[in-house]
Each structure stands twice: as C-alpha cells, then as structure tokens.
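A single protein chain has been omitted; all remaining protein chains appear in their positions.
We just call them A and B in the order they show up, numbering each chain from 1.
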Amino acid sequence: MSDLLFFFEVTLAGLGSGALLSLTALAFVLIYKATRVINLAVGELLMLGGYLFFAFAAGLGLPAWAAIPLAIAGGGLVGAVVERGLIRPMLGESPIAVFMVTIGLGSILVGLVELVWGTDPRALPAFMGNAPIFIGEAYVSRKIAIAFAVAAVVIAVFLVLFRYWRGGVALRATATDQAAAYSCGINVPGVFSLAWVIGCGTAAGAGVLLGSIGGISPSMGVFGLSALVVVIVGGLDSVAGALVGGLVIGLIEAWAGTYLGGEYKLVTTFGLLLVALMIRPYGLFGTTEIERL
Amino acid sequence: MTAPGETGAAHLEVEGLSLSFGGLKALRGVSFSVEPGSITALIGPNGAGKTSMFNCISGFYKPQQGSVRFDGRDVTRMHPPERAALGFARTFQNIALFRGMTVLDNIKLGRHAHMKTGLLQALAYWGPAQREEMELRAEIERRIIDFLEIDHIRNMPVASLSYGLQKRVELARALAMRPRILLLDEPVAGMNREETEDMARFILDVKEEWGTTILMVEHDMGMVMDISDHVVVLNFGEVIARGLPHEVQADPHVTEAYLGSGDPAALMARLKGEAGPADGGSAAANRKTREDVA
Partner (left out) sequence: MQIGTAKHSYQADEALLTTRPQRVWMALFAASLCIAPFVLDNYWLYLACLVAINVASATGLNILTGYTGLVSLGQAAFMAVGAYTVGWMQLNLGTPFLLNLVAGGIIAAAVGIVVGIPSLRVKGLYLAIATIAASFILHFIFVNWQSVTNGNSGLTLTPASFFGTPLTEYQQLYFVFVPITALMVLGAANLFRTRVGRAFIAIRDRDISAEVLGISLLRYKLMSFAISSFYAGVAGGMWAYFFRVVTPESFPFVYSIFFLAAIIVGGMGTILGGILGAVFMTLVPELLRFGIDWLTPVLPNAAAMLSPVRTIVFGLLIVGFLIFEPKGLAEIVQRSRRYFHLWPFKK
C-alpha cells in the first residue's frame, strides 16, 4: 500500500514539474508558431526571469506581487529587443541560421548573468510558504502544487486567448499563411514582436516558478532542453501538444528519476525524443510538412 | 539482365498505372509505350497527371497499381538511384539545378551513378579516382558542353544564369547521365521563341546523334507537333488519345479536353459536378497550336 502511495506521490510531483515543462514549452510553441523560429534561448530567458525576480525581490526588497510581474515584463522586454535587433534582420535566412542566432543569444545571456550575479547558485526569497499539501494521504510539496496550479491557469488562459482574442486569431492566421495574413491587413511584424514578447515573458515567469522550487543558477537554462524535447514530442506548432507533452515528459522523468536513479532522467527524456523523431517526426500533434519535387 | 552503363535507346512501357493521393486519383490505369529512339510527347491540360506520370517513371512516386517496364524489365519497385544507373535521366519542371555548384560540377554530377570512385579514393584523389575525373571532364567537354554551346558559362555558378541557359544546363546534366531514356519535363516552358527553337533543335539532335529515347511533357503545342513522333494525351489521369501528332490534333476528344465541348449545358454540368480541368493557360496553348499549324 505504501508503495502505491509513494508511486502516487512521485506521480503528483511529476505532474507538477510536467506543468512547468508545459509552460516553458508554450514559450517555444508561441514563438515557433508565429515566426517559425526555434528559440533555443528559451532556457536562458527562463534563467534570466529567475534572476530578475531575485534582483527585484532580494536586491530591491520589493514584495513578490510586484517583483513577479516586473520579472515577467523584463523577460518580455528582452524578447522585444531580441526580436527587433536580432531576429528581424534574419528574416528570410535559413531556419538553421536563425536557430544558431538564438544559441548565440543564449550564450550572451549566460555570460551577462554570470557577470552581474556570479556563477554560484542562489535561493529565491520564499513567497509561497512551506506548509505541505495533502491530496488524500499523498504528500505534495506546496511549491510544486502552486507551480502546477499557476501553469495550468496560464495555459488555460492562453488557450482561450488563442481562440477568441483578436491578437490570438492574428497569430494563428500568421502561423497558417504569412502572405495571406499580410493581405488581410494583419500587422505581421507586429505579430512577430507580440509572439516574442509573450513567449519570452512566459519563459521568464516559468523561471520564477522553477527558481522558487529549486533555486537559481546560470546553468538552469538546461531545463530549456527538456522543454525542447516536450515540443518536439508534442509538435512544434501545437499548444495542445505542449500541454500533453509536458505532462508526459514530466511524469516519465519523475518515474525514471525515482525508480532508475537521478542520472536516468535526462537520458530517458532524450531516448524518448529519438524514438518520437523516428516514429512521428513532426510530433504527436504537429503539422506534417509535405515535400514536393 | 541489363548491365548498368549499356548504351542505346531503351524501350519504355507503362501498363495500367494507377496512383492516388488519399481520395484524389491522379492516374487511373494509364498505359502507353515509348518506342526506342522516338520522341514521344505527353500532353494534356493542367492537372491531367503528366508530372505525376513522370514522377512514377523516375521512381519518386510509387504507383498503387500497374507497372513500368524498361526494355522488358519491370522497374516499378526500383528506387530512383537504381533507375538512374539503368539509364533513366530527367529534367525538372521547376529547374532543379544545384545552386551551390558551378555549371561544370552540375553536369559532372549527372554521371554520378556510372562512376566508381569510393570514399577512400576520393580522400586521396590519386590513381583511378583522378583518372576517372579527368576522363569525365574530357568527355563532358567534348560531347556535351560543345554540343549544347555552353562553353562560355562552364565555370559560372548556376544561380547567375538566365532561365533559358539554366534549362540548357539541366539538359546537359541529363545527357551526362548516359541516358537510355530521357524524360524532359516541360523543356521549353517559359522560354521565348528563339530559346524554344534552340531547345527544339537540341532535342532533335540528341535523338539523332545519341539515339536516345525521349519522353517529354510539354505545353507548347507548336513544338510538340513539330518534333514528336508520337503523342499521348492525358486528361483526368486517363489516356484519352494517342497517335501521330496530326491524328491527335484532329481528335475531337482532345479539343474537348482542352476547350470543353462548346455545349453550355455540358459546361454547367461540369462546373457543378467537378472542378474544371481546363484553365485559361492550356486553352491559350491550344489556340496557339491552331495558329501555328495554320
């Protein structure tokens, strides 16, 4: 019985980190959908979000309710600057070149953070409380539960916005056919900027959540790689794919980490990625690209 | 078994070929034969299945039914590279030259399937590998570059060439493939009159000097009627007429496929029933044919 309870607890923790993965994956999907760019710097933006929160909350002593929006806005601002300064000049270049630009960007962000805050890991000021939560008999860390709830709400909001909000519709239209969207009067460059701002803001927000669970360090951007696996498995252009993929990967990582050992976490994830690529190259929910002679 | 590298004209037979993409039937039981050493033209309105046919013959699409036979040998399930080694050579409707290479390298590439240099020899570039390259270069210079009159551009990157020249380089590359059957997908599409005449002359020369069997898809009826020995007309994935150029031209089915029957009731029925196959472009092409012939 206690084995089963333990399994249940591990599963809940897996769902919690899965929700964070989904949230980060959402940043990939938003940007990819609108601009067809895989932004490998999402992990580093997430890290930056954590550090911005640290700066506002611990450095300036702001309360959490002020520091969190500021961190998210900071991430969004970086997104806007990056889109205008680095991505737009690359329009029309090969996707690989743009991908490499984001890798370079990631390196710049890591260097800047190390320059300002140093390389040591730090803990974020607590703002969620510590009292554990019980579901039935199963124990869940309060932070993970809160992270799960926040991620779930944010994803739900995104799904609604995508469906009904004008900006969301414009984004979907741009994703389907840029030229057609242009000729319907949609401000395509505006949509690009919007996607980068929201995507990077989302990543920064995820960074605050992740940092408050496990602390922050300049190397926490690796989390972005797991989220990248999520979007490849789920489909790069699918919000639903990010949601489902995140939960699946979160669960598998939690189970592998607990029952096989911590070092199996990443290898299981990447093994899964390879299998997914071989079986369904464009993801579970992604759009298949058709090749013509 | 036919050894790769054998020369001479090949006999191509297509029998009962059917191809569908999901619910869309691109080809329905198409059969025709291309006689050795002839020029056969495959014509038909846009969307009739001509390019699908070509892709089945060169192995890019796998037909669901039917067979493609090359000198009596069934090649339907063969991969494109194996077909290339047998002597299938083709050009593409949208020019498919390799933009990162010079004209000369593009042409040399055509010989790929008939060359032997392996990886280690290539790394050393010594002995047989070098000899093979030099023989190839000499042969290309002698037989292809001179023949197609492209010696002035041999070291230019293909991306800098005019459309007509790019088409000619594509033909050069196909000739470097030691073709036993040459598949030309719209060789003169988008060319002006002068370029079209040049290309027609080259195609006839290839037939006469190289003795290669040629199958081409073309919309320029003037050229089709002038140079082909045999014409096959496709519409909605079916052969609706075949024969000598003037026979096909006189066939009422062909006129109907291109222009419609001229009966308003039939036209309305077609518009309601299925998407009309004949568009302005092919109708114009047909009108041009009449003028040319007249």
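Here, a contact is a pair of C-beta atoms (placed from the backbone, for glycine too) under 8 Å apart; a residue touches a chain by one contact, two chains touch by 3 or more.
The shown structure was predicted, so the numbers you read here are calculated from the model rather than taken from an experiment.
Q: For a quick check of understanding: of B:H11, B:K108 or B:K167, which residue touches the chain that isn't displayed?
A: Candidates B:H11, B:K108 or B:K167; residue touching the omitted chain: B:K108.
Q: Would you mind spotting which of B:K50, B:R90 or B:K207 touches the chain that isn't drawn?
A: B:R90
Q: Which residue, A:L77, A:L225 or A:L284, contacts the hidden chain when the whole complex is considered?
A: With A:L77, A:L225 or A:L284 as choices, the missing chain is touched by A:L225.
Q: In the whole complex, not just what's shown, which of A:P63, A:P121 or A:P281 touches the removed chain?
A: A:P281
Q: Which residues does subunit B use to touch the chain missing from this display?
A: Touching the chain left out of view, subunit B contributes residues 58-60, 79-81, 84-85, 90, 92, 96, 98-101, 105, 108-115, 117-119, 121-125, 129-130, 133-134, 137-138, 141, 173, 177.
Q: In terms of residues, what is the contact footprint of the unshown chain on subunit A?
A: Counting over the whole complex, subunit A touches the hidden chain at residues 38, 86, 89-90, 93, 95-97, 99-101, 103-112, 114-115, 119, 225, 228-229, 232, 263-264, 266-267, 270-271, 273-274, 277-278, 281, 291, 293.
The definition used in the following text is that only the chains that are shown with their structure count from here on.
Q: Indicate the whole-number Å distance between the mean C-alpha point of subunit A and the mean C-alpha point of subunit B.
A: Taking the mean C-alpha position of each chain, the two centres sit 50 Å apart.
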